[in-house]
Structures are given as C-alpha cells and as structure tokens.
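Contents: one structure, followed by commentary.
Showing chain A:
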Amino acid sequence: MTFEHDVVVVGAGGSGLMAALYAREGGADVGVVSKLHPLRSHTGAAQGGIAASLGNEEEDHWLWHAFDTVKGSDYVGDQDAIEALCKDAPRTIVELEHYGVPFSRNEEGTISQRRFGGHTRNFGEAPVKRSCHAADRTGHTILHTLYDQCTKQGVRFYDEFQVLDLIMTEDGECAGVVAYEILTGEIHTFHAKQVCFATGGYGRAFETTSNAHAGTGDGMGIMLRNGIPLEDMEFVQFHPTGLYRLGILITEGARGEGGILRNSDGERFMERYAPTVKDLAPRDLVSQCIYQEIREGRGVQGENYVHLDLTHLDNAILDKKLPEVTEFSRTYMGVDPKEEPIPVVPTCHYAMGGIPANEDGHVEMGERGEYVPGLYAVGECACVSIHGANRLGTNALLELVVMGRRTGIEMAKQVRQGKDYAPLPETPEDDTRTMLDDLLSNTRDEGEPIVNVRSELQETMMENVSVFRNDDTLSTALNDLQGLRKRAKNVVVDDKSKRFNTDLMDAVEVGFMVDYAEAIAGGARNRTESRGAHSREDYEERNDEDWLKHTLFHSDGNGNYEFDDKEVVITRFEPKERSY
Partner candidate 1 sequence: MAQTNALNWFLHRITGTFLIFMLITHFWVQHYDHQAASVTHEVVTEKNEMPDYPDEAKEGVRARLGPDAAATPYQVVMQRLADPVYAVLWKGFNILFLVVALHHGFYGLNNVMTDYIRAPMGRLIARTLSWTVALGLLIIGMYSVITAGW
Partner candidate 2 sequence: MAEMQLNIEIKRYNPEDDDGPHWESYEVPADPLDSALSLLLHVKWHIDGTLSLRKSCAHGICGSDAMQINGENKLACSVLVQDLVDGDGDTITYAPLPSAPVVKDLIIDQSRFFEKYREVKPWLITDGPAPEREREQSPEEHAMIEDATKCIMCGACTHACPSTWADPDYLGPAAMLKAYRYTFDSRDDGAEERLDVVDSPDGLWKCYTIFNCNEACPKDIDITRWLSALKRRAATSQASTKA
C-alpha cells in the first residue's frame, strides 16, 4: 500500500514529535512512522533536565551557554549550530511551557532551574543553575505533552511501522521511505515531499547501556546502505552513573543536587581530577576518571564499580527532586540511597555522531550546503554537530526540541514554497522484500540464533570501543565486525508468521548494527588523538593541528569503507586547553 504525506517523520521521540508538530502547525500534512507507539520512545527516559539560559534562578546568558557547549564538545562542535541552539533555547522552552509541559516551579512561579555538569556562569567561573526540569521526569513530561499536542493538531500516526529503507531517485532526491507494518507483516511505501529521520541513538550496540531495547540505531544503518555518510561516529558518550551491571541511568541531577562519587577508600576522587567543578565535571571526564580509579584498584570491594553517595542529602531532596533515582535504586539494586551509597559504573548513553545535518535539519552529503533534497535528520540520530566530541548533560533534550522545531518549521516552509513529490521508482519495496525473504529463509543448518550475533557484537564493542581505546582493541573490534557482518545475514528467524513478527525485526536490526558499528570502530581507529569522549591510550593528547575536523564515514554496505573530512565551524571561541 502507498501512503502520501507532505511530510513523513520517521521516529516519534522528542525530536520527531517536535518536527511533526511544527510542520503541522506550519500547514503541512504530516505522517509520523514509528516502530514503537510514540509514548514508548526513549525520550521518555531522559531524567535530569533541559538547558536554557532563562535566568530564572540567577543571572545567565545564552553566550555563556554557548561557551560551555563549545568547551564541552572539546572544540569540535560547530559553533554556528551551537549559537543557534543556545539562542533558540529560552524561547523554545517557553513554547513548550505554553504547550503544557509541567515544569517544576520555583517560589516565584517561574520554571525552576538547577545545576548540571559542565554548565557554568561567565565562561567557566562557577556552576550555574540552567537546567529546567520536571522533577527527574523531564523527558517523560515533554514526550507526553508533545504527543498530546500532535494528537490535538491532527498529526497522522503510523504506530508500530518499522522503516527499513529510504527511497531515493536517480537524481539523488529523497522520495519517501519503505516501512514494514509489524502488526500485519505488510510492506508499505510512504511517498513524501519531505522525509525527516528522527530515529534516535544506538546504545544497544554496546553491552552496558542506558538505552532502550529499541535504541538500535536503525536510521544510521539505513543511511549507510543508501550511500549517505555518517559523521563523527567515534564519539560515543558513556554516562558516568549507570546502575552497576544493569546500566540503568542515575541522572546527573543526582550530582547536581549534591551527590558525590567515592572510590573504595571513600575518597571524593573527582576533587583530584577537576578541582573547580569536582563531581559536576562533564561526562566524558567523569567516566574516564571512574575507569581510571577502577584500573588503579580503587573500585569498591575490588569490583569494577564506584559509589554514588547521596546519604548526606536531605531526605526531602531525594523525595521531591530525585524520586526516580530512589525508586530505581530500590527496585533494581535493593539499595536505599538515603541509607547507603549506590553502586555505579559508566554506561553507554548517547551518540554524538550520526547523520550529517545542518541546523535546519537538511542532510548533507559531504561539503556544507550540499543537501540531499527532501531529506532531513534531527535528534540523536543526526550530527549537527552541536555536541562535538562530548555532549553536556541537558543539551540532548534541548537539541531534540530546538532542532526538531527548526526542522519542522523548515519543512513546512519548503512545502509552502511548492516543493513537490519526487517521482517514486517502479518497485521501491523490492530491496526490503528481498532482505526480509532472505532472513526468513535461513535455516538452522547454516545460520545461528540472533542473540548470538547480537551479544558478540555488543561484547566486542564494549570490550574494545568503549571509554578507553587503542589501535589494538579497535583492530580487534573491526576484525570481529567483519565476521559478524556475514553471520548477521545468516541469523535464523524462528517466527515465520506475518502477525507481529518481532523476531524478524530483531534480525533486521542486527544487520543495521553491524553496519554502523563499523563506522564507530573505524572512525575511532582513524582518529589518532584523544578528544572528549574519544580517549586513545596510544594518542593521549588532543591534536588540533591534524584533527580539528569532523570525520565522514562512507560505506558500500559490504565492509568496504573510506573516510572523508569536514571542517569545523569556529565563530567566537578559539580552541584552547579544556580543564575544569
């Protein structure tokens, strides 16, 4: 079946819904295609907050916010995009508030703000209260409010339709997407004037992750297979405080409210590494410090975790401002944070890299301005690059809503200005059909269970491509991935039915995983320096002379790839040493 919409948004998290909502308000007819029901999207898991220089609690300025973001990115973020982000932030937050987001309030009745890692006043002087929040359910309330608004505005939702392919014309224009309706097993074509990818991150490519089971980065795999490069994939953020063994996130807000990291000696070790901001240093730094402590034998009880200590905080703070933290620790670890410290370990959290896009969402093939007509990317799957080599806490939600808004407005404008449908090729669904049929025809004789391939991929990525990397580990990972690529094509799908075949979708996702995992490991091996979240043991220093640039990863989808560069935009802030 073929569906037609002015705008088709793929993915219904914060950025997808924001783009859909603003495109709809701009007069476009919008369809949102998502492999989950929109409310199941992972934006809902974002806890701590959303940054904006509202200045409700103390003096603040968008330029300070921009500086922090640039510095946080280790100077590889594009400063024009960062300026757009920080300038747009306050008005976007106010618009969200007008849509009904139930932000926590201060005594004046305005939006309450709190401290967060890496956010400072006056260009690094001291921590600043910049993070707007709804207790520790900020992402959840934003996601639900946006869904409510989209419902109101008449955005058409295609829930549980998994997009598997992009439809490109011979002239390189995007004509739509191909989607698999999970409920019925039917393959559909979505013909659109504008296609926007908002497919989220790929945390599930790593063994320990805070990401949802759905966070398999499908969009990035689809792009690679359609000849579109990925940018800066080597920058993978590990959040310092995931629950030990599970990876479930304990928000940075816990440290924002005064929580302290301690090693086996009970020492507040962050004082040694970042004397000014201590536990509120950026995530890349804190994660590396935790790993360092564990390596040097100061993991708690000889194990590979450290403690997040909240016992000295008022019970009222835990109950009012961090209820989810308390709940998670109790539910999953049997630990009451009021009584004892929480065992934590860095957990794969966020993809800084992704589909190259500009600040209005246009996907760019190579050089700046070289747009793919009709194709947009926004949110975690996109690399605008705001976060550069490391994202600051609360800037992710901000990117979702600011860039989602800008992209929605841009798409509606294009539609109003007469952008028309690109012609559909004759049989757009053929590749997808073949891929699915091949997977379904695999048998136990030549293939293996999906879980084997996925687990091995997650293990090798965790082992070799996580917080610390070197040429040996990265070569090992790339080698493993070569083998896994073949095996992923032969996985056996037990479920042969048409109806709600999640088994088949698992198999497809593993295939995508291999494709972009290669971009992560390959990019990391390629970048012979340490910058932000990318920490090479064999190249410990940042090297601005050779590496103050973005990586573009091109692949033919068969394990052959090459790299390309893209310059970094610098407007105000010249690169300097990054210390906290």
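Heads up, the rule we're going with is that a contact is a pair of C-beta atoms (placed from the backbone, for glycine too) under 8 Å apart; a residue touches a chain by one contact, two chains touch by 3 or more; residues count from 1.
Regarding selection, all candidates are chains of the complex that A comes from, given by their letters.
Model, not experiment: these values are computed from the prediction.
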Result, touching chain for chain A in the complex among 1 or 2: 2
Contact footprint of candidate 2 on chain A as seen in their complex: 36-37, 39-42, 44-45, 93-94, 97-100, 102-111, 134-135, 137, 140-141, 144-145, 148-149, 151-152, 183, 212-214, 246, 248-249, 324, 327-328, 331-334, 449-451, 492-495, 497-503
